[in-house]
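To start, I am sharing the structure in question, which I have written as structure tokens.
Every protein chain of the complex appears in place save one, which is left out.
Let's turn to chain A:
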């Protein structure tokens, strides 16, 4: 893209139409339009309500287990021999990933709006499990849409959701993966407009979702900022996070966007490599419109959406959050990519050196740390978002390494 003038602040978006530059917006059917306008109004009022914020803060502390630690990865740092690497430990949250930060916020909002039925889409199952968990906690009906292909390959998470009381609906339409689960959730919402709240799992969808989900996830970056100031007396020099839809990444990045000395890196899934099947929407896609917003999409030259591929089911979405698309175009965040092989290697390195099994998603960010940290000075402070734990991925890694469980 051509160079654009830099704004005074990178943190003011979106505008009143839900745009980040040309990205974002409200590309939905008329049936949903009144609902997302109402959601936006309700969210604005909740955001400014100290009682809502206090309630969320209390559940963050006592139910999720926040703040999550900012942990100095001493052995990894020694091994790499360069930058000082810190891990933001989102995998220690209840349900095992950053997803719960967003779900908590949306479920409290749904309760405030008097909605009794919650729907969600899920790919690997992390967002579905987090949603089913909060619905169990608050006694709400929960329906999770999941591509039939994903239902088959993520059986443990399907069972977890069912134990938590959720109904898991296998989606047989289209390519039967995450994007189709999102389509089906939107179809459900259109058909059940009066009692249903759609709890979207990432910073995508029509405005106000990208903004709202970002705000709920920004607790990651806000804590990191305070924790790094306490540990080192200054801000970090660089941030790393994996990007599928990009909710864990924007959560870490957003509070630092105006600290222009902090270098920020998002890591997309390059799958078999950028010249082969991949899920790197920014590196390999082009601007288009899907699921209510304009953003970078993987598609053919006729505008038909293509499937993403990544070893990580949480990253193989053919789009990316619109704010990331904008941050890419204006150059504030640099988007890199890691292949399946690099992610699997990083998964093993972190497991052996630090005794922490990362989610395959997070391993994509670790992979770029392994690549870049050795070339940086020892006083360079690097933070990588460990967005989820890897227990869910153990069977897949075993298979890849030729071990039969």
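As a working rule, a contact is a pair of C-beta atoms (placed from the backbone, for glycine too) under 8 Å apart; a residue touches a chain by one contact, two chains touch by 3 or more; residues count from 1.
By definition in this document, contacts and distances are computed from a predicted model.
Per the UniProt record, the absent chain's protein name among "Tryptophan synthase alpha chain", "ATP-binding cassette domain-containing protein", "ABC transporter permease" or "Acyl--CoA ligase" is "Tryptophan synthase alpha chain".
Screening A:30, A:48 or A:230 for touch with the missing chain picks out A:30. Only one of A:41, A:229 or A:286 touches the chain withheld from this view, namely A:286.
Here the missing chain is touched by one residue of A:47, A:112 or A:187, and it is A:187. For the chain left out of this panel, the touching residue among A:6, A:45, A:58 or A:173 is A:173. Seen from chain A, the chain kept out of the figure touches residues 17, 25-35, 173-175, 179-180, 183, 186-187, 190-191, 193, 286, 288-292, 294, 297, 299, 301-305.
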